[in-house]
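Can you keep this structure in mind? I'll have questions shortly.
Other chains of the complex are left out, but the ones given are in their true place.
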Amino acid sequence: MQFGVCWYPEQWPQERWATDIEMMVDLGLDLVRVGEFAWARLEPEAGRFDWGWLDTVIESVGEAGLGVVLGTPTATPPVWLMRAHPDIMITDQRGARVPYGSRRHTCITSATYRRESLRITDALVGRYGANPAVAGWQVDNEPGNHDSARCWCDECEVAFSRWLEDRFGTIDALNEAWGTIFWSQTYPDFDSVRLPRDTMTSQHPALRLAHRKFASDQSVDFLRSQFERIRAGVAPGIPITTNLYCEDLNVDARAVARLGGVASMDNYPHGVSTPFDTAYLLDLHATASGLDGQAWIMEQQVGPVNWTDENPQVSHGQARLWLWQSALHGYDASLVFRWRAARYGQEQYHTGLLRHDGTPERVFDEVRSTISEINRAALPKPKPKIAIVHSYKDAWAIEINPHRRGLSHRDLLFEAYRAVRSLGLDAAIVDSTDDLGAFEIVLAPAIQISTPERIAAIERALAADTEVILGARSFVIDRENAWSDRPLPAGLSDRLGARVIEPTSQNLAVTIEPWGTPAGIWTDVLEVDSAEVVARYGGSTYLDGSPAVVTRDGLTYAGFTNRESWQALLADRTGLSPIGGNIERFHRGDALWTIDHDSRLITRSE
Amino acid sequence: MQFGVCWYPEQWPQERWATDIEMMVDLGLDLVRVGEFAWARLEPEAGRFDWGWLDTVIESVGEAGLGVVLGTPTATPPVWLMRAHPDIMITDQRGARVPYGSRRHTCITSATYRRESLRITDALVGRYGANPAVAGWQVDNEPGNHDSARCWCDECEVAFSRWLEDRFGTIDALNEAWGTIFWSQTYPDFDSVRLPRDTMTSQHPALRLAHRKFASDQSVDFLRSQFERIRAGVAPGIPITTNLYCEDLNVDARAVARLGGVASMDNYPHGVSTPFDTAYLLDLHATASGLDGQAWIMEQQVGPVNWTDENPQVSHGQARLWLWQSALHGYDASLVFRWRAARYGQEQYHTGLLRHDGTPERVFDEVRSTISEINRAALPKPKPKIAIVHSYKDAWAIEINPHRRGLSHRDLLFEAYRAVRSLGLDAAIVDSTDDLGAFEIVLAPAIQISTPERIAAIERALAADTEVILGARSFVIDRENAWSDRPLPAGLSDRLGARVIEPTSQNLAVTIEPWGTPAGIWTDVLEVDSAEVVARYGGSTYLDGSPAVVTRDGLTYAGFTNRESWQALLADRTGLSPIGGNIERFHRGDALWTIDHDSRLITRSE
């Protein structure tokens, strides 16, 4: 595992750089990320480049034996560029261009912005593509973050119409697939399909899902062109990646990670609720580039951040735990964010390894010793036996139609994920297009979209003796967000030997028997044909005694959503008991590793 | 009582229609509403009509012995029409036209929209006006819903100025009546009176009240022209109505219901808080077309909806209860919404009598047996002895000046309404222009606007030996929302022999003695001349011992707002005791009917 740090030498006097690099070496680092917000410094005015400082940085880092991860600075175009081309700014739903004075405020569809982005990328590749000190490239920074993937400008309007035309061919095909007859929404032509701006009530769910896919596709297209230019200009094997904010839902992380074969994410545990949310996100991005792909943490929190509600302190041992957690989740690299706290700008209160005054923070020594510990441990990669099916398309569909205010795809998956971890097991979080047959058990707690490909994938997994467990409201809609007119789960009802007759939102106290666990917010009512009933609803409501979990030949349908019921079902399937506490366990080679998030203890036993 | 269902045949293959109609007959229905969102299907492009499918629908329904309620589709103009005439879209306060992609997004003032609406209405009337299978007409759908009654376009701006000019004649008259000298708001001319867009602080309360009246008037005008065209083209006696969302406050429901003599409302109990809120709304709309007018439920919830926070299941017997509740509240018709759950569009998660796959929902049989039960019961109409005065103008005035964040006219009325129901009595909810002398007791819990007509109406009722009980803050403002400079209640203080010297908002624990009940959020302090004191404030505050309820010759003033105090006062007046529980009682003919909302039991005793 490689370790590194994110450094902004352009924000500090050059006289200090040597000291900084010495301290990085002392810390045991391998990698230093630089440059990703430095466009204004690299090109102070149109066409005039100032390479000297970056030449020095790269050379010095290289000479110290570390590798540079070089960022393309396209997330922060200079003011002069945004003044010269105001059309590149993101336009909001009301038609107003977002003011500059931040980052990621440019439209990723804009031809001008794409052209300028490739121009600066080309310049960087031209100058540093062959530089041996450059050990990797980061394209852009957190695309989609700050809700930047959806722009509402005229170029996006046209691009969306064309994207739909490419997809449907004729407007009649679109009208038919989307069911625009509902509320007389029939479109006369593709130009009349507009971006789904807020209106009196919500926009059509098919339009909204298409827009989510379009926006993600636009980001991937934008990144792809930079990937191609860099790949063509660097030595083979040099990793190229784009770091995504760990929780971002605007851009399909798998599509991004598969551009270069390396996933990378920015890991900020203080931005999420529990240590298991962090674990979930680590497992989500770990497989983003493929079941055996590479995964990096491009930014790792080690001290207080400045953007949460309370921005609390970080106690002794917490940074060590976070680094170990990423190592045990199988990450290939981790770069600490950031080297030194910034004196200026929007992140003044974001701590780093060094204080604003240049002295080491308390955590500095903790990071050094942890790097050394992890290097010594030489951990093998995880080999999970359980996979959980995750999909951005399902996530968007549920965002559009949550049916329960505030409910998300993530909430539904997390209930199952937490149950797997509570039994001391690893969980892979995979796409439905990944090889499901590679696992003993596959859980699909929120797989709403039914497609022939998905049905085939499940059938292949079942044929490979994988048990497949579907959660509540599985396979209820089609690719275009239309509800199925077939028995539910659509396309698998016959195979299951049962059908869902009421996909019910529940506000009564319903349990799952014989386990006595809560059913949760959804309770699919099942009508059984040839399936075997595994569990039934309880709780003195009209559901009492009706089937809740049914199974037939390896395909199981669980009508509930609550994690305790997931845990009971999985305990039943695996014979394992819950390990309790806020504890993660990892079987790695012959060793059993344990992280106790309460005591912050990390232990190893054989 | 007639029963029916809302059907969207245009959303389903024609081959299925015969099956659907057969099932409707089996259910025991009388009416089928169709067509109200089908403009795009009826007129796929400008001037080209496609009547075939609707001909078939109407003919088939008629042949099956059911009557069609035909909707005019003006709530959902087709995309081609909105593209051709972008000026018809509602404009928001900021001057932006609302995007299409929903419904009710067109300005009801727009001359173009009105012209186009009459064009499609004329076409429908021309084709089906004389068709014997058409048993009724619905004009538009839920006007005012989604806050659609207030548009801020240039046409509305001009129309508002003209509406004011018609009302006041001269700008001096307006300035005088509104008191625009406050904060130098004096208008030089009618054109300078602008729609009350949000500004630094709130807009002038007289302007805001006028705007509410104007907006409601515009909707009524818009509907009236359709009513007239239909009335002229159909057989006498054919009911014509416009369905309003049960809670809508944007359009005066009485003005709408009196256009055609039939009130209709859409009844969604899951959209309100308690069963008594549903009861309140049923009683509100039951008299909207007149004390003896007709009232329909045009849409009746029987299963989960898709637009509340939780959208929970509906237990066994709940749909039966809802249908019985409307029958006991005296409704003449009830149409279940909807026939079959929609595969497409914004209501995919809204259930109907059939599932998306066409099979009957659990509630199907329950509805069938309930229709039969209710038909057998042959209930006589309610004859309430107590009336509660309700007025949209008071409601708007309180919305503008609630004096207590979140307080509404509805809150104040509901306290009194709940007290009446808690004694097992029916309550009529009536306008101050209705014949108040027809009741034994009239409650006016929130009658803020003092006008000569209202004073005369109260005096007529008193002369007819009706007891009139005014609530806190009665008769404090005039027609233009100016506070009175006379003793309060303005115009009735002499008649009462007392005056309100402090219309106080209360945050102390004040009681009403001798009943020991809470006073509530308002406690009018009274100075008594010749009135008799019925009750006094208690509770160890400065109010202790001062008069709270006073009466003189049939006119009573109750200075409180809380329902327990209303209950105590009414118990005192009627000699009845509270019946407890979530129970409604109805004396119908010789029978006493009881609905227990907790157990969902409906019982009849003699």
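In this document, chain identifiers A and B correspond to the written order of the chains, with residue numbering beginning at 1 in each.
Quick note on the criterion: a residue touches a chain if its C-beta (ideal position, glycine included) is under 8 Å from a C-beta of that chain, and two chains touch if they have at least 3 such contacts.
Bear in mind that the values here come from a model prediction, so they are computed numbers and not experimental data.
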Total subunits of the complete complex, with 2 given?
3
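We adopt the following convention: only the chains that are shown with their structure count from here on.
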Between chain A and chain B, what distance separates the C-alpha centroids? Give it in angstrom.
47
Can you tell me which positions in chain B touch chain A when the two form their complex?
8, 10-11, 37-41, 44-45, 73, 76-80, 83, 90, 94, 96, 98-105, 146-148, 304, 306, 309-313, 315-316, 341-349, 355-359, 361-362
Contacting residues of chain A [partner chain B, same complex]
94-95, 178-188, 192, 194, 196-207, 401, 403-405, 477, 481-488, 501-502, 504-508, 521, 523, 541-542
